[in-house]
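Below: one structure, written as structure tokens.
All protein chains of the complex are present and in place, except for one that has been dropped.
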Amino acid sequence: MRPFRLHEPTTVQEAASALAGSGGGAALYAGGTELLLAMKSGLLAYDTLINVKSIPGLDAVSADGDSIVIGASATHSAVEHDPLVRERLPLLSEVEHGVANLRVRNVGTLAGNLCFAEPHSDPATLLLVYEAELDVAGPSGSRRIAVGDLQTGSYETSLGPDELLTAVRVPAFPSGMRAAYSKFGYHHRPTLGIAAALAVQDGVVADARLALGCVSPVARRLSRSEDVLRGERIDALTEDSAVLREACRLASEDADAVEDMHGGVDYKEHLVRVFMERTVLRALARNGGGDG
Amino acid sequence: MTTRGFKTVGTAVRRVDADDKLSGRAQFTGDLEVAGMAFCKLVTSPLPHARITRVDASRARALPGVYAVLTAAELVNMETHYGSDKKDRPVIAIDKVRFQGEPVAAVAAVDLAIAEAAVELVDVEYEELPTVTGIDEALDGAGEPVHDSNFCHEYGYEWGDVDAAFRECDRVFEDTFEFPMVYHYAMEPHTCIASYEPDRIRLWTSAQHPFLVQAEIARLFGRQLDQVQVVVPYVGGGYGSKSYTKIEPLVTALSREAGRPVRLALSVDEAMRTVRRHAARGTIRTGVMNDGTIVARECTGYVDTGGYTDNGVRVTERFGDRMPGPYSLANVRVKTYGLFTNSTPAGSYRSIGGPQAIWVCESQIDVIAHALGMDPFEFRVKNLVREGEEVRRGRRPIEGDLEYALRRVADEFGWDSWTPGPTPPGVKRGIGFACGVTNSGASPTSTSLVRFHADGSATVYIGSAEMGQGSRSVMAQIAAEEMRIPYEKVRVVASDTTAVPWDRSTGSSRSTTLMGLAVHDAAVDIRTQVLDLAAEHFEAFPEEIEAEDGRASFKGETVAFAALVRNMFGGSGGELMGRGYVTPKHPSGKLRQDPVFWEVSIGAAEVEVDTATGEVRLLRYYSISDPGKAINPKQVEGQDEGAAMQAIGHTLFEEMLYEDGQLLNPNLVDYRVPVFTDLPHEFETVLIESGNGPGPYGAKGVGEGGIVCVAPATANAVFNATGVRISTLPLTPERVWRALHEAGQA
Partner (left out) sequence: MAEAQDTLAVAFELNGVPVEASVEPQTPLIDLLRERFGLTGTKRSCDVQVCGACTVLLDGAPVSSCTVPAFEVRGRAVLTVEGFAADESASPLIEAFVNNAAFQCGFCTPGMLLAAKSLLDADPAPSEDVIKDYMRGNVCRCTGYKKIVEAVHEASEAGR
């Protein structure tokens, strides 16, 4: 790996100005699980890495009203095992357990995973249905964006060259919401990820949140499929029901699947239909409420 | 003698390398430090097929800390090409590159960082040539051939009247099956340290065949054998990837340029561009009678040997030898071809040509059984070669009862009583069977030396490389057994060409059988000498003396072997030397015929297929291993299970993907090898000990059989579950789904 220098700021402001002053020669470093592999292989090269873990308190996981706030340097393992997350975001804990392998989870961070914007991310897909928000800091202050506004392409985000993600704010699902996540594939990275969260009131789908990831460069919500499910009676949402089939069909249409090592477009679209149905049914089967 | 029971043979002794390997002390080549050592990085071709028009290393040579840069221009006063059968591989690319990743220049520097920086400063210009990708393009012959032509080797044999048999049979089947390029992933990538010195060349290297490396290096650099020392420390997995000579010539030539020892440790990316298994295509025509008797088989096959021959000649032949299968066939015609393409050279990989051949053979056997309405198991049994029959004309007859072995596996698997049981909608279960015999490629040539020390301990000297198979423990067991001393008193020194006597190689499941025989004979030589000394001591005949546990006894009196040796030398020291020579003329008479043994492979698989996604889950897999005599039963199981797990890789996931000559997945993120969660719920080795091998105690080789049958048994099970035949590996979800989809089953 090409030599680089390490900058260890102690405040977010310091990190932001170091980033701003580097003219693109610096990158933020948290877990490094993706970044360092790219640097080892020569795909990326930086003069300086800015270690966000040197900023005190950025690894905290805390509650803020209905939301759980996950600091930028909290690892996947820390999130998975955090008592607050397990209690109030059990599906996030479950999905974090499935990320890569134990060693990656022990080092890699949730925020880093989102910012690296590798297309095959489970959390990036799941957080869409949690309607998570991101705290973004820059030299001129901070702003809050929806998680869905972060990734703009393969390895590309909307963050400015002098901005950093400081926290991921994940609201717990409203009571009565049932949720499930499915991933599929045999490669090291998932071929497909689907998240479904359905609010059920009096036997009717009051709200539906569906997200799809990995089959295309950017994870996305599937609003047309959500619209189809909203207002439907859940006892009518059975395997092969016309409504569910329509939601699955629209999901595959909206997938924008790309052909790659994980499969051809038609296969991926087919998988979207299969797993959309399975995930919705699995979510609905969790009739105890909550997202567990 | 005949009533004596084994003391250590047949038991799962503590491996002699256990303490080294479970403490972190075990040294592999990359763990060694040689004084003054420089570090090497390679400049490799980004193009799969090109003429090299210019190599300019002057900027790299000028970088402080760079000792030398090796290019084709430096290959003077030496032979320039090497190879086990055809010497077509240049030490470093000369004039032309034939695969992406072929080394074009090599840098030796003070440290790896400088070497890496210097690599960027080597300027190479290429004139790109059209790429030959895969078997079809190699056969097509358009564009520039990889070598003089794209044909590497042709092989064939025939007996009976094949054409007449096809005319007279009731039905003829013709099917084609494809096997992918796969990579061994020995976890230790190839590593070599070479020290080119005025009076000798020393190498420490991750090689399976130290003496073949020694001979190749001596030839290339014009040295005598005694001037070339090859030391093989522990090897971190071989499976054939470290057979013959790989990076050693390049590192030696670079050491000569640098004037100091040089180390090259490949990355996985580079190892994937060093050697792989041959992709293959096989077509079989089979003529059968309506009662299920096979009367003729005609096999045509192609193997893709990549940019250079490596072991392509033998693999072409073995693919042909193995394709007709373990059946009694009156009429056979086989023709196989090895082809050059612009891809990583293909060499040995655990049962060369075997998994490819049996994939073709056993997939088609299932096709035929189904078409005839016969149980695929009974169809196999009906046509199986019988004990003592020549399964290949002019070769050693089959030495075991295959039908018994097949029935054992079927019984333990529960073939006859199996039912799919309840499954969720869209999920289907099925079972499949496969069997094969593989002619071991083991050459019956090994030597061994045993020193029996004055304190009753002994050192055994063998050429075998310890790459995980446990050969050092097995040799210690055999030596202890035959010297009548405890296992713990035996130490094994291995694979240093200046210390141990010659051995051909470590591969082809040969070490226990052939090196084992050499060690056996050397230990018997010691025992004979000890008994002579004891006879002198007791004033008795040698045959009257009991020897056990390091002591000789006669009429109630005992004397330690150690005391006998010390007495012989008249003092406190001294030692005996025993030797064992294994040649085709070995006095046992069992090594005259080729092959020295047949390795049996049988597999029974149960799968679950998710027809919606195409995912195949291997629920149960039963394999057989017949080591003749299991000298260490746990290690025999370990060989079989490990081989079967590697096969699960090429059956379900593994494939090197090339596009326009570029390897798309040169890393473990994208090249998926099996992990813990791929372990079937039942993963069993049925161990039978037929006692009919040519090795010590009737032992014969294992370690390759387990890899051969997984793919056909699994695909046959997928067919049983879904009615859909898949003719190309691996059985990835997408491939299976497409096949099901086309058949209207998805």
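To keep things simple, chains are lettered A and B as they appear, and every chain counts its residues starting from 1.
Following the convention adopted for this analysis, contacts are C-beta pairs under 8 Å (C-beta built on N, C-alpha and C of every residue); 3 or more make two chains touch, one makes a residue touch a chain.
This is a predicted model, so every value here is computed, not measured.
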| item | value |
| --- | --- |
| Candidates A:16, A:68, A:85 or A:100 - the one touching the absent chain | A:100 |
| Touch with the omitted chain, as defined above, among B:90, B:103, B:134 or B:236 | B:236 |
| Interface with the unshown chain - residue positions in chain B | 12, 14-15, 17-18, 20-28, 30-31, 184-189, 234-239, 267-268, 467-470, 634-635, 637-638, 641-646, 667-669, 673-679, 683 |
| Contacts of chain A with the absent chain, listed as residue ranges | 1-10, 14, 18, 32-33, 36-37, 39-40, 48-49, 54, 77, 100-104, 106-107, 188 |
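By definition in this document, only the chains that are shown with their structure count from here on.
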| item | value |
| --- | --- |
| Chain A-touching residues of chain B, taken from the complex the two chains share | 113, 425, 612-613, 615, 652-653, 657, 664-665, 668-670, 672, 732-734, 737-738, 746 |
| In the complex with chain B, residue positions of chain A that touch it | 3, 184, 186-189, 239, 261, 263-264, 267, 270-271, 274 |
